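Before I ask anything, let me first share the structure, which is written out below as structure tokens.
Removed: one protein chain of the complex. Kept in place: all other protein chains.
== subunit A ==
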């Protein structure tokens, strides 16, 4: 096997372990948490004992924990995440229906944030002192503004007052704009800070002096040399943020009444819908590991010094 293939095989084996671990922890946490899923499913205040026993048997919750755990693992191996207690639909179906919405929003937010941050960083890194100061102030404000607050203001102004964008729902591109902007605003602050700092660091290196001494323009220096150096920390951050956006966009989803994994997860937790919770956790863990793998590969594209397939 070539070193690259061996590296990939090892990473994939680790990914399987991570998913397995996440499923196990979720299973344990849910069964340790107080509250009875059976009563949550029935919903009425004082169900009869017979009904409770019957539903418990229906959901296989009367079996020993070990059996339930083995059942879950067996299902995972077959790609079957079970059936939702509340929705009475296969969990896979529920998640697949949400995933498209979630991915669309996460990728849109991330790309928007990256484009704006790169432009800001290239324009202000190590030059234009006034603009740089204004930009730093804005970054500080946006990075520390809570998402729900930003979202509410955008809704109030752009939707209710000016009627530019729909306030709720997920229809088409217009429906995507406000949620994506809401999420991107906080990210722009963080990304620009990281990008500018690493760009300024790169512009201070001797190779930047060499490049200037060859008659390279400031903008070319930033795009040809510094941007690549700045990309490495941003890649790390992007991977992490994309993972978080995919599994935790609940605030924005709720605010703009969009379907998505985050909302489904919160609803499932509140309703003690164990298969859905475990399903979302497993999918999120799998997405996280895949993103990490992609980020690892991208490091090697950006930085030739990392093109060794060790560890």
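Here, a residue touches a chain if its C-beta (ideal position, glycine included) is under 8 Å from a C-beta of that chain, and two chains touch if they have at least 3 such contacts; residues count from 1.
Rule of thumb we're sticking to: contacts and distances are computed from a predicted model.
Peer 1: According to its UniProt entry, is the unseen chain "Spore cortex-lytic enzyme", "Succinate dehydrogenase/fumarate reductase iron-sulfur subunit", "STAS domain-containing protein" or "ABC transporter ATP-binding protein"?
Peer 2: From the listed options "Spore cortex-lytic enzyme", "Succinate dehydrogenase/fumarate reductase iron-sulfur subunit", "STAS domain-containing protein" or "ABC transporter ATP-binding protein", the omitted chain resolves to "ABC transporter ATP-binding protein".
Peer 1: Going by the contact rule already stated, which one of A:48, A:67, A:144 or A:217 would touch the omitted chain in the full complex?
Peer 2: Per the contact definition at the top, the residue touching the missing chain is A:217.
Peer 1: Who touches the missing chain here, A:3, A:21, A:74 or A:146?
Peer 2: Of the candidates A:3, A:21, A:74 or A:146, A:3 is in touch with the missing chain.
Peer 1: Residues on subunit A that touch the omitted chain in the whole complex?
Peer 2: 3, 205-207, 209-218, 220, 224-225, 228-229, 302-305, 308-310
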